[in-house]
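With one protein chain held back, the other chains of the complex are shown just where they sit.
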Amino acid sequence: MRYAYLGPEGTFTEAAVTALAGSRSDLDVQLVSCPSIGATLAAVRTGAVDRAVVPIESSVEGIVTATVDDLAGAGTSDVLIQAETRLPIEFALLAREDTALADVKTVGGHPQAEAQCRRWLATSLPGREWVPFPSNAEAARRVGEGDLDAALASASAAARYGLTVLAPDVHDRSNAMTRFVEVAPPGSLPAPTGADRTSLAAFLAHDHAGALMEILTEFAVRGVNLSTIQSRPTGDGLGSYFFFIDCEGHIDDARVGEAMMGVRRVCAEVRFLGSYPRSDGGRTQVRPGTSDPEFAEAAAWLARLRYERP
Amino acid sequence: MRYAYLGPEGTFTEAAVTALAGSRSDLDVQLVSCPSIGATLAAVRTGAVDRAVVPIESSVEGIVTATVDDLAGAGTSDVLIQAETRLPIEFALLAREDTALADVKTVGGHPQAEAQCRRWLATSLPGREWVPFPSNAEAARRVGEGDLDAALASASAAARYGLTVLAPDVHDRSNAMTRFVEVAPPGSLPAPTGADRTSLAAFLAHDHAGALMEILTEFAVRGVNLSTIQSRPTGDGLGSYFFFIDCEGHIDDARVGEAMMGVRRVCAEVRFLGSYPRSDGGRTQVRPGTSDPEFAEAAAWLARLRYERP
Amino acid sequence: MRYAYLGPEGTFTEAAVTALAGSRSDLDVQLVSCPSIGATLAAVRTGAVDRAVVPIESSVEGIVTATVDDLAGAGTSDVLIQAETRLPIEFALLAREDTALADVKTVGGHPQAEAQCRRWLATSLPGREWVPFPSNAEAARRVGEGDLDAALASASAAARYGLTVLAPDVHDRSNAMTRFVEVAPPGSLPAPTGADRTSLAAFLAHDHAGALMEILTEFAVRGVNLSTIQSRPTGDGLGSYFFFIDCEGHIDDARVGEAMMGVRRVCAEVRFLGSYPRSDGGRTQVRPGTSDPEFAEAAAWLARLRYERP
Partner (left out) sequence: MRYAYLGPEGTFTEAAVTALAGSRSDLDVQLVSCPSIGATLAAVRTGAVDRAVVPIESSVEGIVTATVDDLAGAGTSDVLIQAETRLPIEFALLAREDTALADVKTVGGHPQAEAQCRRWLATSLPGREWVPFPSNAEAARRVGEGDLDAALASASAAARYGLTVLAPDVHDRSNAMTRFVEVAPPGSLPAPTGADRTSLAAFLAHDHAGALMEILTEFAVRGVNLSTIQSRPTGDGLGSYFFFIDCEGHIDDARVGEAMMGVRRVCAEVRFLGSYPRSDGGRTQVRPGTSDPEFAEAAAWLARLRYERP
């Protein structure tokens, strides 16, 4: 079982792979590091790997647009989310062993690392040059090679690059979390568990006022709660959007299926991105009148009225 | 083919039977006069007749509550509306041949006749005693027998009771209409025509604020327009209601069926009262995204997502 | 203080006057019996009396259309509801002292009496002739005069007409209630009590699908619950309606006032029929965000943003 992930070694995404694959101790898991989210997802699309693990939402920065845009992209809906996990995001300042804080002139990391440690940097390392890298691990590697004085990264990455933790817990918010998803080629979906999430991308037929309201109503009338709804530009001009939607429930739930059909009818296109168990411990709240048995009973009633007249 | 109607002979309902049955010249139509709306509908329920014709809505008095309550009544939903027609309602003042307006001391008719001629009565016969009768035709019969001086009724009823038209067109509004429905035991429904009406009675599960909004939303989200919605007391205390609903479309239309299932799930009980061609000349306006082919396409899409994974 | 009421003496409305005026023992109350709802309301409009008491809603028959149509009528919104009360409606069969049930050939009363005792009549007096009268008291009076064998009326009316109770409690439902309102020329409104009701008539600008939804939304978005909403024909053709609305709260409540302005803007005309204390013991449930202080705070905030820029 080969897992592609946003590498290099030592990223938070690698930790997410461990969390997601760890429960399958029977598997022989091989990790394949990729340089970007696009490359990670391409690896599973081309069949180079069996699974891809990418971040999809951060409590600090919101949805990860590279992931969402790639999953929703036209012609690319040939993979589905299979599972999710969430990890706390904690940063340390890593440096070579002989470095003191006063010696640090340049600091690097992924732009999100800078965003999540901004206050600490302004207080403890004011005026230092910030150098952005595609990943924190890459910044750590460069510190190891002597190109950079310090890197923001996971404390656990220090050993891997021969570095030491110059300052732990340098993130501004103590409860930052990132949600990661495991993506696979379409096949059998995870079975409904009663605590599922379904992800969709809904493209508007035309940019009319009220489209968002229409989409929300399609879910609301069937009692399907949304945990995330985000508009994203389609790239076709200011104001042209699609909606990335996470709703509670599974495509096999009657209320979710009917809502999806409703959204499909009012949108130009809807892409199904997967139904999978939630990792936040919540269970789906089912409003009276929207359970599977109630849907089945109403369907049987309608069939009797339509077809079983004496 | 035996038709029960709200009699006696000469009522507007008798004219409605002629309009409804007239298009079936191949039938041997027999008319059975009944003394009340309840008796008319009971005749078709017991099998004494094949059809019942009753008024259901008036442009002056609104829905005819005796009809709606009887059709919606518990344990009685064993008949279905098959057809409708609408007739202009025009009143004349009928009297015996030797009567002058100044001689009229007592005027009678159905209470609705009084309501529809109130202004004319106040102007032309001020202060005269009004005597209510179960039907205008009954009042006319009593005039013929000498118990009453004049009756409000259809001019066409004069001859039948040996009376003359003392004053024509005494109704206050010139465009008053009444809608009549033909009721039959359940059997094959009239086929969809693209210009249909569906009637329902929806009983609330509990008397919560917002129930009406919920019901309206179930129809609105599927693009089903309502032509009538009226709350009626269930008789179980002030504030306990059911809703009598006329919507555009046929139970065999996908959007109407799905809306009915939705209403069924949020209500304690829904009684289907029939799907039948509209008599007002209007066609159903189908909002984009709610046609039968669009429902079918969305259902096929969902089925592919659910079951046809490679 | 002169009170007009729907008479004659012995009607349920007379009992309602006693309930409404009884709490004002300091007043010298004079009762003026009127032959119809229209005449009762006309008496207060012309200044012949100070107050009118009329039934407005029955748990068996729904809103009393003669009252609602008269109050909502064009050019007549010169009176306002000041108070309400509700009374249990219980019927007895009244007859002359020497009458046995077997002797009864004709029974009379108001058409609502027949509606509320229909099952008892069918069981205990099957096949007897029913004679409608403008009021139950009038039927009782005719029994006293020998024109009729028995009348459905309040047991308390027996003595007044020299009759006896041949059968008590002949109503089909044991908890039937009727709500009565006290109407006065406009003047100072009853002050808000926290348990008020506001009555309105809303006339649609045009007969468009969705008008009801629009009106409901204007109330719902401000957290104003509706206790009654009934469409009534305006008389201008089938399908032309106004809505009679009872909402919780007082016109002086900020949320009710804003909702009324919203309804005013989407309707051709709105007629205010009064704000007055509820008689059902309920208090207005105020949703968070819709109290008077919250409205005042938001208005102050907006004013600062608009006008108090440094």
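As written, the chain order gives the labels A, B and C, with residue 1 at the start of each chain.
Everything below uses one rule, namely that a contact is a pair of C-beta atoms (placed from the backbone, for glycine too) under 8 Å apart; a residue touches a chain by one contact, two chains touch by 3 or more.
As the structure is a computational prediction, the values presented were derived from the model and not from experiment.
Participant: With touch as defined up top, name the shown chains that contact the chain not shown.
Facilitator: A, C
Participant: Determine which one of A:A48, A:L216 or A:A299 touches the chain that has been left out.
Facilitator: For the chain that is not drawn, the touching residue is A:L216.
Participant: Please identify, in ascending order, the residues of chain A that touch the omitted chain?
Facilitator: That gives, for chain A, the contact residues 38, 57-62, 65, 86, 111, 130, 132-134, 173, 175-177, 179, 209-210, 212-213, 216-217, 220, 225-233, 235-240, 280.
Participant: Using the touch rule from the top, list residues of chain C that touch the missing partner.
Facilitator: Residues of chain C in touch with the missing chain: 185-189, 217-218, 221-222, 251-252, 257-258, 260-262, 264-266, 272, 289-290, 294-295, 298-299, 301-302, 305-306, 309-310.
Throughout what follows, only the chains that are shown with their structure count from here on.
Participant: Report the inter-chain centroid distance for chain B and chain C in whole angstrom, where each centroid is the mean of the CA atoms.
Facilitator: 25
Participant: Find the geometric centre of each of chain A and chain C from their Cα atoms only, then give the gap between the two centres in Å, rounded to an integer.
Facilitator: A distance of 59 Å separates the two centres.
Participant: Enumerate the residues of chain A that touch no fewer than two other chains.
Facilitator: none
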